[in-house]
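A single protein chain has been removed from this complex, and every other one stays in its place.
Up next, chain A:
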Amino acid sequence: MNPFSSGTRLRDMIRAIRACKTAAEERAVVRKECAAIRAAISENDQDYRHRNLAKLMFIHMLGYPTHFGQMECLKLIASADFPEKRIGYLGLMLLLDERQEVLMLVTNSLKQDLNHSNQFIVGLALCALGNICSAEMARDLAPEVERLLQSRDPNIKKKAALCSIRIIRKVPDLAENFMGPAAGLLKEKHHGVLIAGVQLCTDLCKASTEALQYLRKNCTDGSIRILRDVSNSPYAPEYDISGITDPFLHIRVLKLMRMLGQGDADASEYMNDILAQVATKTESNKNAGNAILYECVETIMGIEATSGLRVLAINILGRFLSNRDNNIRYVALNMLMKAFTVDPQAVQRHRSTILECVKDSDASIRKRALELVYLLVNETNVQPLTKELIDYLEVSEQEFKEDLTAKICSIIEKYSPDKLWYIDQMLKVLSEAGNYVKDDVWHALIVVVSNASDLQGYTVRSLYRALQSSPEQESLVRVAVWCIGEYGEMLVNNVGVLDGEGPITVTESDAVDVVEAALRHHSSDITTRAMSLISLLKLSSRFPPTTERIREIITHEKSSLLLELQQRSIEFHAIIQKHQNIKSSLLERMPVLDESTYVRKKVGSSDAAFSADKTGQRVSSGTPVSIPNGVAKQQAAPLVDLLDLSSDDVPVASSSATDFLNDLLGVDLPSQSSSGVVSTGTTDLLMDLLSIGTSPAQNDLLSPDNHTSSVATSGKIPSVSSPPSVKGVALETKSPHASGPSPVLDLLDGLSDMSFSAENPTFPSITAFQSNSLKITFTFTKQPGKPQVTQIKASFTNMSSNTYTDFLFQAAVPKFVQLHLDPASSNILPASGNGSITQTLSVTNTQLGQKALAMRIRIAYKVNNQDMLEQGQVNNFPQGL
């Protein structure tokens, strides 16, 4: 015999494990035991097999792996004796579950045991089958179980009935085989068989409509009789629980009656009497009685009961709701949710009690009550209910605030009678729990404020006040900062004072103080700070005397470690410093935000793609500018889109921000930014070095000697580096060859002396290429005096839901055309139109007027590291290029 397997008894092993002081000690003991058991298994030791399996079960319960013992279960089950089988089946149920393939091996043993002459062995097999059988086993063994339903022994019968439940849950098709036997079980007297039979019928009703109809026809009377017998039964000590005979049977029959009576007036009609009897006669001073009442109410609500019966049920719930026991109150709230669809008026009557439950100390009850209140709210009671909830928000526990805030916001948005009320309530929520308010909620508030021109003054003043008292609520700060930036003068000049609004005196520098505080506050995140910066910029135009101070604040931010803020402050500084003449039009108040667009955006998941697309179109159509005054309008809208509404994903906004700004500010940007660069031959080489997008064909075209093309390939390394850093460097050093995301400073410098002349012919933008996954638009500009040269700004949008990496655009043109590609703004194209890559092409058509421009394009990129290639031909260039 193996020296290990003589081993310890089960009791000794448990003792040894319990004696362990540390987890490491325990692991050591378990490891030793497992080693001994493994050795015994490999020796095929029969004497201690059952003891080893018992040990393994204990070890399994502690959470250690025990898969190596699975086969031992099968061996024990296959043995002839009851003790071995008993422990074997227990092990099978504990160590395996229905998903293990080993389980299939036990099917044959199970089949034999189901036909065994010993009732206890049959019982063991039924129990195991009922607890862990898989769909295949259910199919294989269903005939045996069906036969056992007719057995004479009640204990076999009840086990077979429950086993059938498992079988039809796994294979609903088998339901019809069990309908007949199941109906027969309801005629039994033994409570165990009745309970199991009633449950089987309930599950059959769920599994198939055919079974439901059959049972409705054959079992309605039977179930009513069972309920009547059990509820009228005299004292029965065997089944008595606190004065009630077999509450379990009561409850299960009531559940079956609910299935049978649902949507069937006739069946419901028969049930009315007995349900009324149970609802009125059941004692409600003990849990068992309440459990029956609870089930009875649910059944009354579920079937087509008479109105009198429903009143009775609602009254029971009313009694439950005022009960001192938390369990009873919990189930009452739970039940009222279901009752609400049947009889909303009756539930409304308990509103005040329910509202009290929202403030309960028990989290489970609070949660239920809050869901119920949410259902109860309608146009007529929204005002008092919201007031109650917001009042409670002040004192509620931290972990409950998130749920509560979300529900309150949703109620306010859904049922607000007017805008003033909406704004008032939102401000209260923001002041109380601004940190828990979701982004889309405060975005919606901004849209509403923007649309309510008569309330803007009131709103900005209220926000100013609120900010004084709760400066730590992030989303309150954001909304306030935004509104102050937009409607600052209404704050200072008390524009549009409403009746009953308290007087307030705010100076211009007070307003700047508040925004500066938000910018500097330690808890403000990058979004808040970015919004504060914009707000300050806007204030500098609203309040000219404060310009100098704002410039200093912005200068201070120029050294921010956050790239976004640093870049913004540099840009804003340039605007204040050098462009007084366009500043006021640039910083005009935002146009009214379109509510319907915002709602759509909130609903659709493709919102980002939608708005980005829209912005893109708007910007590109605004490119040919002939009325200088119109510039500001078109700029303002995307600026906000970009900085406010899309701020829920800051990284995306920042990566595309420069492009937007290019579009926005640099009306004629492409020609302006690259004109100085392309003309000279030396920089041509530099451009090649940096350009990722030059195809071999172009290299030949532009740089005839091999030397350059080899440089070009080696030059790929720097250009692969991440786009933001390239941008950052470009901004800092004004590097001459960073032309894609062209430096805004340069641009702004040039902006003042840029002529907004309409003498250049303008060309409409075209969609050069579109597939399911990619869209390319071309925007054209020509420089005065060079009719042959066209600057094409290509903008790439990713229409799929995957990010493209290693994005590479190549183009080829006919021989009479010369083509030059500037580097792309990035080689990563974010998914779903969340930003785009831009790349400038300059095309020289040597036979202008005689031959039209044409182009072949090829786009290579990687999706999830898989190479993708798309190509196409562009023939739809506008005339005259």
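Worth pointing out:
As a convention for this text, a residue touches a chain if its C-beta (ideal position, glycine included) is under 8 Å from a C-beta of that chain, and two chains touch if they have at least 3 such contacts; residues count from 1.
Convention: contacts and distances are computed from a predicted model.
Only one of "Adaptor protein complex sigma subunit protein", "RNA helicase", "N-terminal methionine N(alpha)-acetyltransferase NatE" or "Translation initiation factor eIF2B subunit delta" fits the UniProt record of the hidden chain, and that name is "Adaptor protein complex sigma subunit protein".
Residue A:Cys163 is the one among A:Ala40, A:Cys163, A:Leu404 or A:Leu593 that touches the chain missing from this view. Contact with the chain that does not appear here is found for just one residue of A:Leu141, A:Ala291 or A:Leu519, A:Ala291. Shown as candidates are A:Val30, A:Met57, A:Ile575 or A:Ile792; the residue that touches the absent chain is A:Met57.
Across A:Leu90, A:Ile316 or A:Ala824, the residue that sits in touch with the chain not pictured is A:Leu90.
Where chain A meets the chain that is not shown, the touching residues are 11, 14, 18, 54, 57-58, 61-63, 65, 81-83, 86-87, 90, 93-94, 97-99, 120, 123, 126-127, 130-131, 155, 158-159, 162-163, 165-166, 169, 191-192, 195-196, 199, 238-239, 241, 246-249, 251-252, 255, 287-288, 290-291, 294-295, 298, 326-331, 334, 361-365, 367.
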